[in-house]
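Missing here: one protein chain of the complex. Every other protein chain is in place.
Chain IDs A, B, C and D follow the sequence of writing; residue 1 opens each chain.
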Amino acid sequence: MRKLKENILKLLVYLSVLFTISTLVLIVGYIFIKGIKGINLSFLFSDYSASGDGGILPMIITTLYTVALSILIATPIGVLSAIYLQEYAKKGKIVTCIRFATESLAGIPSIIYGLFGGIFFVVTLGMKYSILSGSLTVAIIILPVIIRTTEEALKTVPQAYREASLALGSTKFQTLYKVTLPSAIPGILSGIILSVGRVIGESAAILLTAGTVAQMPGGIFDSARTLTVHAYLLTKENGDIQGAASIGIVLIVIVLLLNTMARLVAKKLNKANC
Amino acid sequence: GSNSSDSSNGGKVTVSGSTSVGPVIEICAEKFKEANKDISIEVQQVGSSAGIKNTIEGTSEIGMASRDLKDEEKKAGLKETEVALDGIALITNKSNKVKNLTINQVKDIYKGKITNWKEVGGKDTPIVVVSREDGSGTRDGFQEKVGFKSEELVKEAQISDGSGNIKTIVEGNENAMGYISFGYVDKSVNSLAIDNVEPTAENVKAGKYVIARPFILVNKEGTLSKQGKSFIDFILSDEGQKIVKSKGFISIK
Amino acid sequence: MLVKSRLVGTKHRDNNNNNKNKYVIEKLAKNIFMISAFISVISLLLIIGFVFYKGLTPFVLKGYSFIDFLAGTEWVPSADKFGILSMITASIISTLGALIIGVPVGILTAAFISEIAPKQVAKIMSPAVELLAGIPSVLYGVFGLSFLVPNIQKIFNLPKGQSLITIIIVLAIMMLPTIISVAETAIRAVPNAYKEGSLALGASKIETIFKVVLPSAKSGILAAVILGVGRALGETMAVILVAGNSPIMPTSLTDSVRPLTTNIAIEMGYAFGTHQEMLFTTGVVLFTFILILNLVLNKLSSKAVD
Amino acid sequence: MSQNNKAKLCVSNLDLFYGDNQALKNINMNIKRNKVTALIGPSGCGKSTFLRTLNRMNDLIENVKIKGQIEVDGENIYNTEDVIKLRTKVGMVFQKPNLFPMSIYDNVAYGPRTHGTKDKKELDKIVEESLKGAAIWEEVKDRLKSSALGLSGGQQQRICIARAIAMKPEVILMDEPTSALDPISTLKVEELIQELKDDYTIVIVTHNMQQAARVSDDTAFFLNGELVEYKETKIMFTNPEDKRTEDYITGRFG
Partner (left out) sequence: MSQNNKAKLCVSNLDLFYGDNQALKNINMNIKRNKVTALIGPSGCGKSTFLRTLNRMNDLIENVKIKGQIEVDGENIYNTEDVIKLRTKVGMVFQKPNLFPMSIYDNVAYGPRTHGTKDKKELDKIVEESLKGAAIWEEVKDRLKSSALGLSGGQQQRICIARAIAMKPEVILMDEPTSALDPISTLKVEELIQELKDDYTIVIVTHNMQQAARVSDDTAFFLNGELVEYKETKIMFTNPEDKRTEDYITGRFG
């Protein structure tokens, strides 16, 4: 009986893993098989041309701009908010409400954020269609993710660490940046990695705030087209699955690079305190 | 491209709107810039309504639409310029033997009165009807010319938001039938003759192929900049219309 | 005695002044944290306010009936008919379906990576999963449309593959990476002492995982589920491509349906006026829907605590 | 040394390495059935490490290499696949209390439940008996359903003991089980150990010489991973053979 239960549970675990791995292999495999033909140097590194076989360099640059900017905006605000909620605010109705609101917002379709950003940043604040408007909008989208994952990471830091530090006459703030935050970094980082994914994958919200101009952006105040928006337009308007898959490959490589970078940073930070 | 303020001709023209019109305008912009290096043109593909709204609000100078203006929009003082015609082709899967339908058959299929391909001379398989979303310019044009209303559309119809998506669906499903703008038709699908009239630009121009609608540019009355005006003029010029033709659309000339 | 002579004596204590600085920094830090939280809350409130303002306009100012909106089954904007009951139904079924598949698979995979897998395997799997999180939803949609849809059509012998079941699979896949990576972090944080305690009582590794590790990581796992569901619900681009989007009441898992999210995304580009506002109302309904879901999930988890 | 047929646990030529660092050096030891064996020695000498090899808890730590063999009832525990059976037979109480974040009741019922006891009444009985056995019943009987983590350190440790007892193992390994207890509870636990030894084999790590003297039949003295001396407690404390043992024991009393 016990063995049976044990085996069933084991089977469930392995089936789950199998499901996860096979979807991973299927999706990534599919994208590679469809898209690899389109990958070549001129595709990657030449300027876009509406009429012919241009490359996607402007989109790559735009994507990097957007990721960097939105993470730069959302991470400090999100992490600091989480610190406030977890370490400073009195546990009570307000915090519960805030947490509840953030969680619920995570489920609003991004197009609604896009419409909001399109009115608030683009028109009201006069930022026009620009990488800045787009980044601010997706920064709001990823805020809940960063807040929640950071909160969870902080929660897992043993109370004993905080007590020890405070008992040594450290202030709450010293305790925070010397003990609590370093212990929470892996968790925070996984939140950021998820957010990078979310930013890179965003199409609707960015389309409505950063626009779709297929040109090399001169700066963050220019409108431009990210890789995902490009893939979205290719699929939706042209049915160009192969082109979308080629962009998919580029995106996967970018995500891989960014994740590896994040991991390296985490390692550095971990070494610094151990 | 940033605007060079020192040149009297320089400046930025912002265009936004329909994703059907967008690609061809993008090419026009590229060509236009070759001759007018100091003018930069920004083309946003965000949908007809958004483009019109942007033009009303002043976010964009010129709006692109693949449908006629609604009364509410006209009231806001917009001026429209027709820049091209677009035929709408009925498409089916490559393996489908049906090559021609009457316009009434098309209507009945979309209203759900004909549900099997054998009723129109094909195999004994159900027809999977694919349509654009409510509000789409292509759909408006299609329904108006075929002669039925939105609420009459068979409820089970597959709804898809973009010519590309419709093409992909039809390409992958032998039962499917959909409609897309001429500019997007290619070898991956069959395009049907309607009442024995082939879907070609000549037939549209000649008025024989009836399922067609205009592409328009709009701008706020009296606010069009010199650069904006010269861009619209370029599109209407022979060179501009050649680009329109080369993308499979129909020149208004 | 040697200890005393060394330890006592000059006190390298900082004086009061120094402490005053610390308290100033402390206050400052706290205020910065508070302001950040405030910014977050404000931006989130702004969005909620915006959606509600837009979404409630037709009912408050234009005399539409909210009941008809919720209970109506016909959606023909150009004929001024706005009923979303069929979409609510589709959303509930597809979300629940995706939850039923995605949540257990995600949690169990996370448990595998953090507790069972050899270190080498875990080291490959964890970034691979994060990679899945980085794939844009459009590509999930493309994959769904050109791989899942034809296969579902073939397997179930249907006229078309766009169906509830396809949505469920795509959503389940899409929530996986978020659930896995957040849950993995939570599971890794469970103290070793708990595991040792359980193993020493003769529990097997699997029993330990299910009875001690997962319950101990509950809060984090819940966060994972909520974020995962959020991602799946919020991402519409993939669903649009595989849903079929017919606004009809589903009668079986093989029907084409239009969930609330795709209704918004698919028509927003061309919508204006009342039609556009009704799409925002759809957003309001969706928001309420997610609110309820979160409430239920939170209740479930707090029940499990004691 | 005792004969094999009396021995419950036979340890021969046991070496243990944490990476390159040898923590146990050629340990040979026969632990007698139904006796209490005390392990003493300075901090870091390997007592906990040794204890943990006896129910294979060291399997969990990476980079641990174990050589030699350990037999329970004549069966080599590092040959069998059935670690669960081993650990059911050989219970353990850890140095730091490690209760699960569940209610007191669920903590104690954890073991029996895991091994298939589902009946509510039976579980109630086991929980009550075990808590009584660990001298904590009176303090917690009114709050069995509240979280075990709200208890004081000493209370937590006694719940840990109750949790181990609830499994009715044959061998109980205790790693400084009373280091967090007050004298009264300590006494109760010591009495309990005395009572249990009729049916159980008990191995206890302690820093408290008096405790070792009071409760144990045999005592083993570890130093730097070596087993320096191992014999009857009475003899060990009155007449240690090795100079180092004497130093250690008298260091305490002197």
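The rule is short, and it goes like this: a residue touches a chain if its C-beta (ideal position, glycine included) is under 8 Å from a C-beta of that chain, and two chains touch if they have at least 3 such contacts.
The structure displayed is predicted, hence computed values, not measured ones.
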Residue, one of D:30, D:48 or D:103, that touches the chain absent here = D:48
Give the residue, chosen from D:91, D:154, D:169 or D:240, that touches the chain omitted from the document.
-> D:154
From the listed residues A:102, A:174 or A:223, report the one that touches the chain absent from this view.
-> A:174
Would you mind spotting which of D:12, D:69 or D:95 touches the chain that isn't drawn?
-> D:95
Absent-chain interface as seen on chain D, which is shown | 40-45, 48, 95-96, 139, 151-155, 158, 176, 179-187, 207-209, 248, 251-252
Hey, which chain C residues sit against the chain that's not shown?
-> 1, 3-4, 6-8, 11-14, 16, 18-19, 22-23
Which chain A residues touch the hidden chain?
-> 90-91, 158-171, 174, 178-179, 182-183, 273-274
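By definition in this document, only the chains that are shown with their structure count from here on.
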Counting C-beta pairs in contact, does A-C beat A-B or the other way around?
-> A-C
Taking each chain's mean CA coordinate, chain B and chain C are separated, in whole Å, by 37
Approximate Å spacing (C-alpha centroids) for the pair chain C, chain D | 46
Could you say which residues in chain B touch two or more other chains, in rising order?
-> 19, 46, 50, 161, 165, 168
Give the residues of chain A that touch two or more other chains, as numbers and ranges in rising order.
-> 235, 241
